[in-house]
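With one protein chain held back, the other chains of the complex are shown just where they sit.
Right, chain A next:
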Amino acid sequence: MFRGAVWLLAGRGSLGRGLSTRSGGWTPDWTEKVSEIKKKIQSALPGGAWHPLYDTSHLPPEHSDVVIVGGGVLGLSVAYWLKRLERPQGAIKVLVVDRDHTYSQASTGLSVGGIRQQFSLPENIQLSLFSVDFLRNINEYLAVVNDPPLDVQFNPSGYLFLASEKGAAIMENNVKVQRQEGAKVCLMTPEQLRNKFPWINTDGVALASYGLEGEGWFDPWCLLQGLRRKVQSFGVHFSQGEVTRFITSSSDMQTTSGKGVTMKRIHEVHVKMDHSLEYQPVECALVINAAGAWSGQVAELAGIGKGPPGTLEGTKLPVEPRKRYVYLWHCPEGPGLETPFVADTSGAYFRREGLGHNYLGGCSPTEEEEPDPGNLEVDHDFFQNKVWPPLAHRVPAFQCLKVRSAWAGYYDYNTFDQNGVVGPHPLVSNMYFATGFSGHGLQQAPAVGRAVAEMVLEGQFRTIDLSSFLFSRFYLGEKVEERNII
């Protein structure tokens, strides 16, 4: 019907042209024109969003109560818990904005996917404990009507940390704290190690801690997609775009000691579309910074860190991207199915991947050899020089292996104390952080999401107290450091 109408409208022109001359070659693309007109008419009919001038369906909505910057596992976890914990249901409009909808550089998809409770801080242990419970019952948390259940492929093989003479005392302390929090960890002597894992060379190992329950690895992409699906069923809007600007208003206030402080509120977020100058100002009440490795840049847009150094205004968010390599190799004589996620005394680590004698591993470089985080190119010499030798020493079977592939991913590295930043900023009161977890963000994401949602909805942490992870520790200089990170 539309095709006929269009033909009639333009008919005389083409007929006339056809009769008089065949040169010039003006062939109108009818299908494209018809679909364009159809789209215009459909957008004008009631029920659809009425944009008579142009199609704006790719833009985010003009107003959203909460804008979550960053659509990775942390951002989606915050969105999920916000929608789950809000009373009454359906009250809050949430928008998740991500720069890259393919997640090509996001830390979530490129992660090795390990989860452990073997931390030294009680908060970290509690976060991982809840996350394991979440993963075990993922189909109760993230079930969507008429959609297939999720298989997050949780391999509960445990983590094995190896400590030399120097680190043995610290490891014993850590295990005591972990057991107090409820993690099931056991300490092993070198003989017990050799008995349990015959492929291991216990040279230089004084003590090992092995996680018996709730540790292992899983498929991070499946968790991400599961969260995304569930969150969409809750009615959260997704938008692809880059946050380029925050419109803030400031007010000068005085502390009790008479010092002047400038407090800010974010009123609008400008979301810029890909490959274009078009942006949409989104009016919002709250912004949640879950931008991962780029959280520092997002924080700077809000004016965090712009001020004389040493003051609260001048304290930046110390999160920056750090590149880490992951290598996948094949070793036919390698350790079998019971292989845990082994973290060597030297800092190198590996885990089994799949059932075909493939292994994933890598190593954290020292401060001096930090690779340039400008791109995600892999340095294969790093494997040859820094990863293979300690692993081959620890597992003699790895002396002959073949590297299948390798990739690099970013840590949202907290240069202050390598632990997460959670909660509101003291001056920009409506920006909340959920970032900076420096490599263990994925495994703590469900619990951190819940903590941030509790902070937003109720003003305090209810289930896990993360007050030591607040932003103010950067200004006060109180480091909460872990011992032995991967």
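Simple rule for what comes next: contacts are C-beta pairs under 8 Å (C-beta built on N, C-alpha and C of every residue); 3 or more make two chains touch, one makes a residue touch a chain; residues count from 1.
Convention: contacts and distances are computed from a predicted model.
**Student:** Any idea which of "High-affinity nitrate transporter", "Vacuolar protein-sorting-associated protein 36", "NADH-ubiquinone oxidoreductase chain 4" or "AP complex subunit beta" UniProt assigns to the chain that's been left out?
**Tutor:** Of the names offered in "High-affinity nitrate transporter", "Vacuolar protein-sorting-associated protein 36", "NADH-ubiquinone oxidoreductase chain 4" or "AP complex subunit beta", the one UniProt assigns to the missing chain is "NADH-ubiquinone oxidoreductase chain 4".
**Student:** Among A:286, A:301, A:406 or A:466, exactly one should touch the missing chain; which is it?
**Tutor:** In the full complex, the listed residue that touches the missing chain is A:286.
**Student:** Of the residues A:251, A:276 or A:366, which one touches the chain left out of the display?
**Tutor:** Here the residue in touch with the unshown chain is A:251.
**Student:** If I consider the whole complex, including the chain that's not displayed, which of A:33, A:93 or A:270 touches that chain?
**Tutor:** That would be A:93, which touches the missing chain.
**Student:** In the complete complex, the non-displayed chain touches which residues of chain A?
**Tutor:** 46, 49-50, 61-63, 65, 86-88, 90-93, 251, 253, 263-265, 267-268, 283-286, 424, 429-430, 432, 455-459
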